[in-house]
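Complex shown without one protein chain; remaining protein chains in place.
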């Protein structure tokens, strides 16, 4: 008599427990990603290759000037990640140490509507970090936006530009999207003419409907973020799922001239020179591609 | 508060037949007991009792600065006075019609429900009930239908004004709290006296003004007579009832709150409750609410008049 031994039965059992793709992705995310990369493709369909320069960003769309209550606005879609930047202008006294300057105050908000991972309450660490990095970018490279053009009257009054960036859908790589959004919104800003009246100590705007003043924007920075998965896979423009699995991230900010305006690397992975050079090349190529859209 | 299905059915059917469990018809109110001027430290006060509901309202008038709400939020970080001045000036000049908040006083309301008033509610629910009641009073008094002449509370435009702090304490409850609360607030405001303030010019500049607060002369709050009362009609079964007991409130599927002033103007309508209401019932609620509200206003004014003459009289609604 031929009996199937228990071991044979067990060997044939796994086929009865085969999981469908979404469940497998939830239970074994790292393995899920590994299997895709082994076939040189990423879960969202983009091709993957060890050579960075062939890496593809997700489809990027920029839409300017949709919010009429703001002085300038831009919506950016990077794959499924969507951010909306609205710039509001107010008048205030200029900084004491530079009385002929105005202010640019960027702020990134990751509201609970954009992802199940964000809860209502105080700004998360991620949101605060993003805001801080944007602020640093403008502070360290003052040529991007010359704050002198925001002055109304030296020492007395200046424009404050509040650049509020709201994330409408989070699917990873918000930073790259926010840089595009804030630059596109700045270019869209239309300010009214303002004059300072000394006798009253006040600023008057004769005609709110006329907005002839545009901003002069210097070199336009473009950010490229690369996530590093298991110290060997470089994932350019990572999605939310990929970001959660990456142990290190590298962000490069470049300008038109191929100069590096900012570099941010987090995580323990060490880059060698070749990888660094390739990353910079990818960033510059991305910059050229994007600047046409802003 | 738990009610058995039989009790709910009984209450619902009796409301339909226009005889409620305590013998009242649908739109009859329970007798109120009002006492004003009981808090010596407050500029105005009132204690109102309806059945077991016990509400105490105190009004304190303090001098404060006219600050638009945005700055109070503190979201913009620190700015010294000069900046704020410049920004406010821009606001005043660039906004259409000017920012109304720079030339009127304001009312700050706070309602606190004692845990004994609603022992079946958790602390969080109690807090949100208190917040809701505060918001209702605040919204009404600071809004266009509040009746109070907030402009008369302004002392120096764009700088100083009277701030009326209306604080209410709910000690016990037997039924919907909004109506007694608003009634007590109205009574307190009607009997509030604030010190007389004289403004003098001390210089030639537009902002060189100073004010002096009198130590012995007081004036009533302008417009307190126009403060609306509230009538909330609850839908039990298919009909509307006024002034429900706690059990009747539990059977209600929806309610309509109507704010009515002494002239019969509707100063606010708010639908509440988890159920829907047919449009016809909403309109009926507004109609009946107005009628009942006018009676309440007349009754309250009469009682306060008698009280003013020195006779303490309990108040029985018509």
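Order as written gives the chain letters A and B; numbering starts at 1 within each chain.
Criterion: contacts are C-beta pairs under 8 Å (C-beta built on N, C-alpha and C of every residue); 3 or more make two chains touch, one makes a residue touch a chain.
Here is the rule we use: contacts and distances are computed from a predicted model.
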Undepicted complex member, UniProt protein name, chosen from "Protein CBG26928", "Exoribonuclease phosphorolytic domain-containing protein", "E3 ubiquitin ligase complex SCF subunit sconC" or "Skp1-related protein": "Exoribonuclease phosphorolytic domain-containing protein"
Option touching the unshown chain, where A:90, A:153 or A:281 are the choices: A:90
Chain not shown: contacting residue from A:60, A:73, A:151 or A:279: A:73
Which of B:31, B:119, B:264 or B:308 contacts the chain that the document leaves out: B:264
Where the unshown chain meets subunit B, residue by residue: 69-70, 73-76, 91, 95-97, 121-122, 124-125, 128, 132, 135, 138-139, 143-145, 254, 256, 261, 264-272, 274-279, 282-283, 286-287, 290
Chain not shown, touching residues in subunit A: 66-70, 73, 80, 82, 84, 86-88, 90, 107, 109, 111-116, 119-120, 123, 162, 164, 166, 168-171, 240
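The rule we apply is simple: only the chains that are shown with their structure count from here on.
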Whole-Å gap separating subunit A and subunit B, where each centre is the average of the chain's CA atoms: 48
